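What you see is the complex with one protein chain gone and the rest in place.
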Amino acid sequence: MGKGRLEAFSDGVIAIIITIMVLELKVPHDASLEALKHLAPVFLSYILSFIYVGIYWNNHHHMLHAVKSVTGATLWANLFLLFWLSLIPFVTAWMGENHFAKWPVICYGAVLIMNAIAYTILAKQLINHHGENSVLAHAIGSDTKGKISVGIYATAIAVSFIHPWLGFGLYFIVACIWFIPDRRIERTMRNDEHPFNN
Amino acid sequence: MGKGRLEAFSDGVIAIIITIMVLELKVPHDASLEALKHLAPVFLSYILSFIYVGIYWNNHHHMLHAVKSVTGATLWANLFLLFWLSLIPFVTAWMGENHFAKWPVICYGAVLIMNAIAYTILAKQLINHHGENSVLAHAIGSDTKGKISVGIYATAIAVSFIHPWLGFGLYFIVACIWFIPDRRIERTMRNDEHPFNN
Amino acid sequence: MGKGRLEAFSDGVIAIIITIMVLELKVPHDASLEALKHLAPVFLSYILSFIYVGIYWNNHHHMLHAVKSVTGATLWANLFLLFWLSLIPFVTAWMGENHFAKWPVICYGAVLIMNAIAYTILAKQLINHHGENSVLAHAIGSDTKGKISVGIYATAIAVSFIHPWLGFGLYFIVACIWFIPDRRIERTMRNDEHPFNN
Partner (left out) sequence: MGKGRLEAFSDGVIAIIITIMVLELKVPHDASLEALKHLAPVFLSYILSFIYVGIYWNNHHHMLHAVKSVTGATLWANLFLLFWLSLIPFVTAWMGENHFAKWPVICYGAVLIMNAIAYTILAKQLINHHGENSVLAHAIGSDTKGKISVGIYATAIAVSFIHPWLGFGLYFIVACIWFIPDRRIERTMRNDEHPFNN
């Protein structure tokens, strides 16, 4: 089965997710600069989530770029990822509107962990389908970066019980780690002119 | 007429439908875990509908994959399906916010029945266009799965008068039946290298 | 310039327009069937607009199908059409929520007239670009159907001063006239194997 529609549908859903988050930046009824300052935490929360959804789109783009075809199981693994991505606007707004209070920050981390797991499932499904010698398998490798991220998310949840800003800081650090798109795939593909014939 | 834009437009509409449902998960003004618990029925309702819309997207994907071209009538049959899909966010929110009360659960079932009918009309239209010997006609066959679904939906509506959770349970069972994408089409296409030349 | 991205962008905007209209079907806080009845005018308004936006998508699809390339002016003519289409959700909601009162029904008609004009401008721009002997020029011809529609819209606005339901009825009649997609283009293309070489 071709991957075109899977990419198109994912692009559509991710485009909507990244855009509807801005609807939580509720327009103040007041025209003063003061009114804008009250939106600062919601805005900060929006920036973090925009980066995260951007990272997922970039990596999704790279991953799908490296595969040749998809199966029925891929469609469901992909929908599972989209489901958890779709919860990001909710936790983003909850965290921002409550000025980074404990439980919203913890739930934000829980949703990030679920997204990381869903992304790993999708990657594993695609590797199973294309074989252990495929370019994707070489590129993902032991997925150290993914494992470290989940570890930091879990730590962030734990330290949020001490102070939620510590958790938020760790989420930001993971975003910085992933900021650079998954070069592994780009690099592996360059080294390997005919990716799926090896 | 090519099927590309029909797929692109359907992908867009379905992507929006599956994503705007999350807007009904209203962000609580309270940062407590308690506030989140009140959202549990809305969340449960969201999960069920996410699965249903996901199923429709998967099956739509498979069905359009199996056809070569579309006609003006296909565009309208497809819009009829999109119309009923567009009502899913409404009944999802109504059912969730009213904690699975009788009438919302019944209306949810009625919308599911209309979606099933609209999908059947689209399938029949495509089979008419491509002929009784086409891969799609072989794949859909007597559409036992579709007929059983409508039967279960009707039963669900009936038992919702006794207790709405019985109806909800039956909707969940149908979702499980369809969880596996329409393998019939995949299988038939594999058996049949040149699908439309037979 | 290729027409691919123009189609993709238009599909995206029209998909969003047709879907956000359903957000005006505000979920009742009440689980009774009675609560649903209050939504009847909003629902009726939604159905009419869904058909209209569907008609515009279908005809847009047919028109772009018949052209080979677009220019910078086409992009702006297309955006002008999308602008007026984007006002349909607003007048739809205003008309539905006010139970088809006079001014909302008149404004609905005014927006329909502007859409018809914008569509004509787009068609004329494309015909200018492709020449008077192009398949599109033959297909559109003297555009009798378009002219009749504008005439009926104007009549509908006039009779809405007597009773708005008369206006609404006329909008419905125009929708029925256009329900059949623009067969002229399909027919002309069939008669004419190499559309742009004549």
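First chain written, first letter: the chains are A, B and C, and each begins at residue 1.
To be clear about the criterion, a residue touches a chain if its C-beta (ideal position, glycine included) is under 8 Å from a C-beta of that chain, and two chains touch if they have at least 3 such contacts.
Predicted, not measured: the structure shown is a model, and the values here were computed from it.
Residue in contact with the omitted chain (choice from A:I16, A:L75 or A:A139): A:I16. Among C:V22, C:A93, C:L112 or C:V135, only C:A93 touches the chain left out of the display.
Panel shows chain A; residues 7-8, 11-12, 14-16, 18-20, 22-23, 25, 27-33, 36, 47, 50, 54, 57-58, 61-62, 64-65, 179-181, 183, 186 of it touch the chain omitted from the view. The set of chain C residues touching the chain not shown comprises 1-2, 5-6, 8-9, 12-13, 15-17, 20, 23-24, 72, 75-76, 79, 82-83, 86-87, 89-90, 93-94, 97-98, 101-104, 107.
Quick note on the criterion: only the chains that are shown with their structure count from here on.
At the interface between chain A and chain B, two copies of one sequence, fewer than half of the residue numbers in use appear on both sides, so the contact is built from largely different positions. Averaged C-alpha coordinates put the centre of chain A at 27 Å from the centre of chain B. Chain A and chain C, compared by their mean Cα positions, are separated by 38 Å.
Among the residues of chain A, those in touch with two or more other chains are 12.
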